[in-house]
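For this depiction, one protein chain was excluded, whereas all remaining protein chains were kept in their positions.
Chain lettering (A, B and C) follows the sequence in which the chains are written, and residue indices restart at 1 in each chain.
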Amino acid sequence: MSENGHHIVSPKIYAAILAALLLFTWLTVQAAKIDLGPWNIVLALLIATIKMSLVILFFMHGKYSPKRTQIVIVSGFFWLAIMLGLTLTDYTTRHPEPSRSANPPAIAIHRA
Amino acid sequence: MQSQLPLYPESASNFAPDVDGLMLFIIAVCIFFAVAITIAVIYFFFRYKRKEPGDIGAPIHGDMRLEITWIVVPFFLLMAMFGWGAVIYVDYRHTPADTLDVYVIGKQWMWKLEQPNGRREINELHVPVNRNVRLVMASEDVIHDFSVPAFRVKMDVVPGHYNTMWFRPTKAGRYHFFCSQYCGTSHAIMGGWVTVMEPDEYAAWLAGTSGTSDPVALGAKLYNELACGTCHLPDGKGRGPSYNGVYGSKVKLADGSTVVADEAYIRESILQPNAKIVAGFQPVMPSFQGLVSEDQILALTAYIKAQKDQPVPGKSDAAAPATGKK
Amino acid sequence: MSGTNNPGGEHQLPREHYLNATYGIRSWLLTTDHKRIALLYLASVTFFFFVGGIFATLIRIHLLTPAGYLVTPETYNKLFTMHGVAMIFFFLIPSIPAVLGNFLIPIMVGAKDLAFPKINLLSWYIYVVGGCFVLYSFATGGLDTGWTFYTPLSSIYSNAAVTPAVIGIFINGFSSILTGLNFLVTVHTMRAPGMTWFRLPLFVWAHYATSLIMILGTPVIAITLLLAGLERMFHFGFFNPAYGGDPILFQHLFWFYSHPAVYIMILPAMGVISEIIPTFVRKPIFGYSFIAASSIGIAVIGFIVWAHHMFLTGEATYAAIAFSFLSYLVAIPSAVKVFNWTSTLYKGSISWDTPMLYALGFIGLFTIGGLTGLFLACLGLDIHLHDTYFVIAHFHYIMVGGAVMGYVGGLHFWWPKITGRLYPEFLARTAAIILFVGFNLTFFPQFILGGLGMPRRYHNYPPEFQVLNVMSTAGASILALGYLLPMIYLTWSMRYGKIAGPNPWPATGLEWKTASPPLTENFHETPVVDWEPYDFVHRPDLGLTGSKPKLPGKLSPAHGDD
Partner (left out) sequence: MHRTGELYGQYKTLDQQKETATLGMWIFLVTEILFFGGVFLTYSINRHQYPTAFGVGGNMLDLFLGGANTVVLIASSFTMAMSVWSAQTSKKAWVTLFLIATLILGTVFLGVKVVEYKQKFDHHLIPGHGFDITYCSKSPAAVCGLSEKEHADEVKEVKDAIETEGGVTALNAHAQLYFSLYFGMTGLHALHMIVGAGLLLWLILESRKGRFDANYNTPVENVGLYWHFVDIVWIFLFPLLYLINRHLA
């Protein structure tokens, strides 16, 4: 970027991205109305990720940025993944316990 | 109990020898490295003290073999510590099947413990020697932590979770237990004693009289302490309905339906007062969620039950007297 | 002073420098000069060090007797909480980065200022505003949640002034973020010609790693405390068990920042030590690239170990095993640093100047602090030692023995650069020794107390623990004296100290190539770097003419393996 001047993205691409984003928005609303079991959330997040990538790559010029900027962007998401991923290792491998609920657990203890 | 300057706690459970062995290993490794580095530093410090103001040192930039050595050797030592520690921890987190279960409730700032036969204790825990004991622990308010240094065990007591821990006492005696997770003002006095007894002594102790007091009296005390009486007047003319004769009766609600005033209804009325509003009253009562414990709800329920035979105040309206809402 | 590049003549202060460029209170409060901002930070972190220090003193006096000597339990709880909050968020985290880092990083990389000077000033103001909120909380009811703010104690049950404190720390976080952002961008884009990545001083590498943690970790503590604050203020529920929320989740989020935050405190101190040692040993640092890489390694691995604070919360066994393993990995880069520093001493020409005493003290204390971390990372031992005084002793060895020793040592080392004057050497050496002795006497007994099972945050304790507690309190009084001394003679030397000259030690870094104190724009013209870091052999400009030992034929492994 600093060496070869500034990349200018043409309005045509912007318009195309706008159209794609709107299409995906419609798609995600439609997909949500169908019962796919656990896949609903996966699909919704997948579509959101695609939309995000489009915004970053084109609206935010991520595709045309110098490598250093791209590394910064990727490392942001990498650290987010560390935070989510490692915390979920705890939650997904816990032994099933009596459900946490609004009532203090003393109840079950008295029943026991 | 011990000399003036104790250096290590007593060893009184199955975990103590394991933990102490590991502790000795890590202490040995640490002392080796700490002493080696200290000696090296002090030796170099005197050996290479500057002689002339303009002197400079030998231009040594590094050595790859040394770097690799002091990455690889510590790595294996560290893995040994990790592995050994993990073995003990896995053992600690996997309770054996044949345990004596004691229920532990932590609340600001006391421990309530309940033996398998229902015998209750406050800030005291009696367990038999050489028997696997499991503590099933819950908190009524904030996070606490049940810690017995002589057993080398501790575990957080978290509201909304059941945490369990286990140990096998190996030596009769009395040992401190502490609350080890900071829990507010009197955190430091939230502790007590674990008494490890011979099995026959324990059996005799367990068979002794229970420590619980009369729930009705307890409920009456709470009725005063929580100022229930400022609204729930016995004559039914307060802002809330009277308790008299309410237990077991049918209560007419503001939405026109009726419910039977049973335990569940009383409990709900204490915790979610606005869920069912008695006809003729306003939804003004605050929730007592978090203010009263389950023990106390039981006591209050017992107290309300005891008012069953009291005369119902006001006009007696066929099946549904204007009562019933706490 | 041993060794000077101008042995004959007396030095003069430069005619114009950053301190006398402009005058008046406005010229300080509206300055964008990184050096002046550093001094603003110096004043404010010193203030908070005093506040935290007074709380610490009261704590130690209170613990003289088993029943507690001085204050009520409520007050005691507030004392240790406020001690922690003041020291961690308002002294340790900003100390070296915001004072020494701010002053030195632009000069070390050969720039006129940081990349964003106005943002730099803004971050000081943010710090002050955050500090005011926290002081307001201290003054109006105090804070009794522990510096960890564990829910639901902090969000539901505490009756103290938690809300302003949480807001203050939230605000202060942005100061940290902006400082880190400024350093990162400066190191990337503002380096002088010839200042390649592997010619950067290790101090800059350490701050680069620190900045990574600041920008990646701090936003998480900000959002965490914000959520806890919302829970407290508006009956929202995020972690509230009454709504079915999970208090353990708060701890995950909290430690995601607060464990790496330990490295925010220690990494810059390691950077300071990596500067002091080669200067006073007059030889290149042993294993430059390994020390640089280990800083980055600590920053990265430091992010994936946080749940070792939670082994006993009911965390899943598998997760605990994974986090214990990762925690042991972070010990390796720390060990690499210690071994390399020690090896640097070999065949050096070691002077016994004050900064060097601090550096050696640092190596000793950090080694003990680091090694006792191995006990706590160990799953089996943590069951016994978690939340006892062992933990207190361990992290004070790292934070006071490590970070504060590094900070005070660094202040001495760069004091001539900052003020243009030397401190009184004899007093300084005395203070360094007093600090070392007082520190060990204060905190070593606490390891034993922890082993005995004395829980932390106790305002009273069983009588059998008294002897050790008295020892600790005695040490604390020596330690307090040790801190007062530098405070006095450093202030004295600002006016009456001997004029230092541009490079009194002499040292090899770019900061010693400019005047002491430096110009407002640091250098008359942009410097060009054509030497390797810590190279004394090819630097005739340092004026070192004495003999140098011959290069050894091969290194003796006898010393290397310790």
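Throughout what follows, a contact is a pair of C-beta atoms (placed from the backbone, for glycine too) under 8 Å apart; a residue touches a chain by one contact, two chains touch by 3 or more.
What you are looking at is a predicted structure, and each value in this text was computed from that prediction instead of being measured.
Enquirer: Report, in label order, the displayed chains that the undisplayed chain touches.
Expert: Visible chains that the missing one touches: A, B, C.
Enquirer: Return the single residue from C:G237, C:P424, C:P462 or C:G543 that touches the missing chain.
Expert: Spelled out, the listed residue whose C-beta touches the missing chain is C:G237.
Enquirer: Using the document's definition of touch, tell me which of B:T230, B:S257 or B:S287 contacts the absent chain.
Expert: The single option touching the absent chain is B:S287.
Enquirer: Would you write out the residues of subunit C that touch the absent chain, in ascending order?
Expert: 106, 111-117, 119, 177, 181-182, 184-185, 188-190, 215-220, 222-224, 226-227, 230-231, 234-239, 242-246, 249, 252-253, 521, 526
Enquirer: Please output the residues of subunit B touching the missing chain, sorted low to high.
Expert: So the residues of subunit B touching the missing chain come out as 268, 271-272, 275, 286-287.
Enquirer: Extract the touching residues of subunit A with respect to the undisplayed chain.
Expert: Residues touching the hidden chain, for subunit A, are 1-2, 6, 8-11, 14-15, 17-18, 21-22, 25, 28-29, 32-36, 40-41, 44-45, 47-48, 51-52, 55-56, 58-60, 65, 68-69, 72-73, 75-77, 79-80, 83-84, 87-88, 91, 100-103.
Here, only the chains that are shown with their structure count from here on.
Enquirer: Quick check: how many Å separate the C-alpha centres of subunit A and subunit B?
Expert: Result: the chain centres lie 38 Å from each other.
Enquirer: Centroid from C-alpha atoms only, then distance subunit A to subunit C, rounded to Å. What do you get?
Expert: It comes to 36 Å between the two C-alpha centres.
Enquirer: At which residue positions does subunit C touch at least two other chains?
Expert: 241-242, 244, 246, 248, 314, 317
Enquirer: Specify, in ascending order, the residues of subunit A that touch 2 or more different other chains.
Expert: Residue numbers touching two or more other chains: 97, 100-102.
Enquirer: Where on subunit C does subunit B make contact in their complex?
Expert: For subunit C paired with subunit B, touching residues are 2-4, 7, 73-74, 77, 144, 146, 148, 150, 152-153, 156-158, 241-242, 244-248, 281-284, 286-290, 311-314, 317, 320-321, 324-325, 328-329, 331-332, 335-336, 338-340, 342-343, 345-352, 360, 363-364, 367-368, 371-372, 374-375, 377-384, 386-388, 448, 451-453, 455-462, 464, 467-468, 535-537, 543-552, 555, 557, 559-562.
Enquirer: Can you tell me which positions in subunit C touch subunit A when the two form their complex?
Expert: Interface residues on the subunit C side: 188, 216, 220, 241-244, 246, 248-249, 252, 256, 303-304, 306-307, 314-319, 322-323.
Enquirer: Which residues, counting only subunit A, touch subunit C once they are in their complex?
Expert: My answer: residues 68, 75-76, 79, 82-83, 86-87, 89-95, 97, 100-102.
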